[in-house]
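Yeah, one chain of the complex is gone here, protein chain that is, but the others are all in their spots.
Per-chain numbering from 1; labels A and B assigned in written order.
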Amino acid sequence: MNAPNKSGWKPGTPVEGDNSGSGPETVTGNRALMLEEPLIFEIGSTETTGVDFEFAGRLDLAGVTQPATPTPAKDVPSRLGTMARHGTIGLPGLTEPETVRHYTRLSRQNYAIDLGLFPLGSCTMKHNPRLNEKVARMPGFADVHPLQPVDTVRGALEVINELAFWLLKLTGMHGVAMSPKAGAHGELCGILCIRAALEARGDARKVILVPESAHGTNPATAAFAGYEVEDIPATAEGRVDLEALKARLGPDVAGVMITNPNTCGLFERDMKAISDAVHEAGGFVYCDGANFNAIVGKVRPGDLGVDAMHINLHKTFSTPHGGGGPGSGPVVLSEALAPYGPLPFTARTGDGVVHLVEEENAAEFDHTRAFGRMTAFHGQMGMFTRALTYILSHGADGLKQVAEDAVLNANYILRSLDDVLDAPFGPSGPCMHEALFSDKGFGEGMSTLDLAKGLIDEGFHPMTMYFPLVVHGAMLVEPTETESKAGLDQFITALRSVAERAKAGDESLKAAPYYAPRRRLDETLAARKPVLAWKEPSPPGGPSAPSEVGGR
Amino acid sequence: MRYLPLTDADRSAMLETIGASDIDALFADVPEEARLNGPIEGLPMHASEMAVERHMRRLGQKNLAAADAAFFLGAGAYRHHVPASVDHIIQRGEFLTAYTPYQPEIAQGTLQMLFEFQSQVARLYGCVVANASMYDGSTACWEAISMAGRVTKKRRALLSRGLHPHYVNVVETMAKFTGDEIASDWPRLEAQYDEDALIAQMSDDLSCVVVQYPDILGRLPNLQKIADAAHEKGALLIVVNTEPVALGAIEAPGNLGADIVVGEGQAIGVGLQFGGPFLGLFAVTNEKHVRQMPGRLCGETVDAEGKRGFVLTLSTREQHIRREKATSNICTNSGLCALAFSVHMTLLGEKGLRALAAENHRLACIAADRLAQVPGVAVLNETFFNEFTVRLGQDARAVVRRLADDGVLAGVSLGRLYPTREELADGLVVAVTETTSEEDIETLARALEEALA
Partner (left out) sequence: MARYFTDEHEWIELDGDTATVGITDYAQGQLGDIVFVELPDAGKALEKGGDAAVVESVKAASDVYAPISGEVTEANPALEDDPSLVNSDPEGEGWFFRMTVADKGQLDGLMDEAKYKSFCDGL
């Protein structure tokens, strides 16, 4: 069998903790502000609703002199044919106050950027400005249908175009596909552009080279696009091994996927040389732009020979992560790949008008080589308005400062902790926007997971664990630029303390967290006996037979 | 630079701790020739909150918002009333600014919500398991076809003529690269969906048959009949639904023989948003297929004290573990849209959903009957839920544009959806929801009367 658990990541085994000092049990299971909340299926009913539909007709509230009586609903025969829904659906409802309380209680069991530092490496959890939310909710953006006649949505097209303009200027690239729905979708878009360009020149190639340290989406994307995936070797200092890469290049290699800054938090110094070598061998360079926030305004990927790069608007340009999306992943393209970018896209003509280019008018805009369409409509408009608002707020000078402060904060963490935590690539120089540590030197039986759970008790969200795979027990810390020095100092104090406990083999860490809404969860049970949807509990003695409930 | 807390004094002190002379020393690995020395030229500098808001408002005002028009657009995106508390809840920072719940002990809010969401979707669709969401309906549709290939080990999919043409485009684009074979055809303007024509195209080499319900013209195909025929050929039936409110009135696909049910969840809680972000729904009727599903799954378990809790589970299907052997490359999904859907669905409950669906259908029937009286207009559909097709006897696209000038957004012309198909050019798909008033219907009828005279 291959690679038995290279990263060393195993789920935490739930350990019965010592509860002394946590006070007496309560009848409700609540602990003051820590409130237990049942499922909607346990508190709601199919007969309850939080929405009024009593007035089928219209109520004229302006007519205050007359008693407002609803017009009786007209009876009309159904056109559902034989397809009407029978039987109960089983959807519980709650009234509005109960609904607000249910979700508010749930929300309080979450950690969030609004509560504190969220140093998930590679995920870029920075402050989400609320102006962005306000703008996205303006009726001209939120209440517009994607298939309205284009003359009624010129402002929306201008937003797309203005954002596209910024992305091109910031990256030094030639064209941009705006429609991909998230980073991985953008990766797919970029790789499909590469494949379309190669096929157009009658040069089908088979292999995409991906470093072992890459995000899992890279090999998954390349495989999905029909390519074989091969590893690019790394140097001892955590960068692409240029000579080994050159040796592997050849007529079968369609391209490389490189993350820059890479997932070890380092800038690929040889990026231009890598691009030149790949181009010389007839391939293309895909850059995973997940870490673009470290260099925005400081370096343009276009100057490094990149052919395609996705930009996670939800990372670099601070659209909210929302507990796992939605994201947005526009892809900037080089001159060689731009003609293959998918539909739809927008284009501004000399007269200043912004046009929507779709299948029917692609010829007018000389874009007939598009490889197809990646999504039904125009991409993540709600993310475009937020990202553009963020970009305009910062401006060219502010974005440069964003990158500089992000890098400064990460190096501050790296150098404040490299005496207590092993920093495998620390000696090779400064990091970019994230600091990487390993579990080397931990006490017997202590793992990165234990340290992470200890950090939860200190009031912080843990860093990214066990990624990148090339470092055992990896801890990838990305503070972002929106943290104050005092906030960083508090985090450093906490991480230092937990790291010292891990090194000293402090057994109490094995049962952490103690103070979170839940103790360690049994992930093995969840995977062995998956319960993925709520079911009515069977009555004692098992489910009743049809005869007992009256049959059908 | 209101989003940056560091002061210049902080920066100097931190550089000293690091042992770097200046900030550029930290960018030493960037080759000199690639480093930019000042802000990129030709771009504006930072701006105040007020100035940015003003600029964005101006752009927004160039759009005609649906609320300011008599509005009848559907075709994959529907305008419904979203209760104010939905938006309030999704703007709570603990939901809005949380990440994917990778540390379950401090993410039970998101996880429990996802478990509830999965359960709601499964019930709405008549399925046993739903995932924690996909990007949108069109990408979920492709993922379903991809999954059917894994389950049946066959690589040819048959798309119904009633599938949204943009969905068809997405599927054909992806299939071009994966080597899957896709059979598709244009819709025919017939009063009722022709199940027999679809069944006649079925062969033993099919991995799946994909049927939209209600279809792009608003008609209601007889799913059970199609399911039986597909299963006889060893193919899975994938049902695509773009209007979840319909399932408060019409039978769930999972109860009619569907194996995979996917769709667009936007209509509940999410809003139009010019097409995104939307909410892909994905569910299966056979528990054995769960390990072939794409996307994240939330499952129930217990913590060390025996308390119920939730975790992301079965992640070995996913890219971050399985890499090139993953079931899909999807990572980020539509978490916050799933929350909006779930909150709205909780507010509705079964009673509210049924009432909402009934009101949509009632108004759509009134609209169809009224438009049928307009000279030159013929209603195509025998069956429909809240969306139906009318024929105008002339290029519907031009009519739609003319009406838009008068503030009437009349619907989606088939010419917009199928620009190359002349035989469809006089078709107009009209959607009616609870947000449509009887006055709006009258406005549309009169505008059409005038335009067609």
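Assume contacts are C-beta pairs under 8 Å (C-beta built on N, C-alpha and C of every residue); 3 or more make two chains touch, one makes a residue touch a chain.
None of these values were measured; they are calculated from a predicted model.
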{"item": "Of B:R35, B:K176, B:R291 or B:R402, the residue in touch with the unshown chain", "value": "B:R291"}
{"item": "Selected residue (touches chain absent from view) among A:K10, A:K206 or A:R369", "value": "A:K10"}
{"item": "Among B:A67, B:I321 or B:A372, residue touching the chain not depicted", "value": "B:I321"}
{"item": "Residues belonging to subunit A that touch the chain removed from view", "value": "1-5, 7, 9-11, 466, 523-524, 527-528"}
{"item": "For subunit B, residues in touch with the removed chain", "value": "291, 313, 315-316, 321-322, 325"}
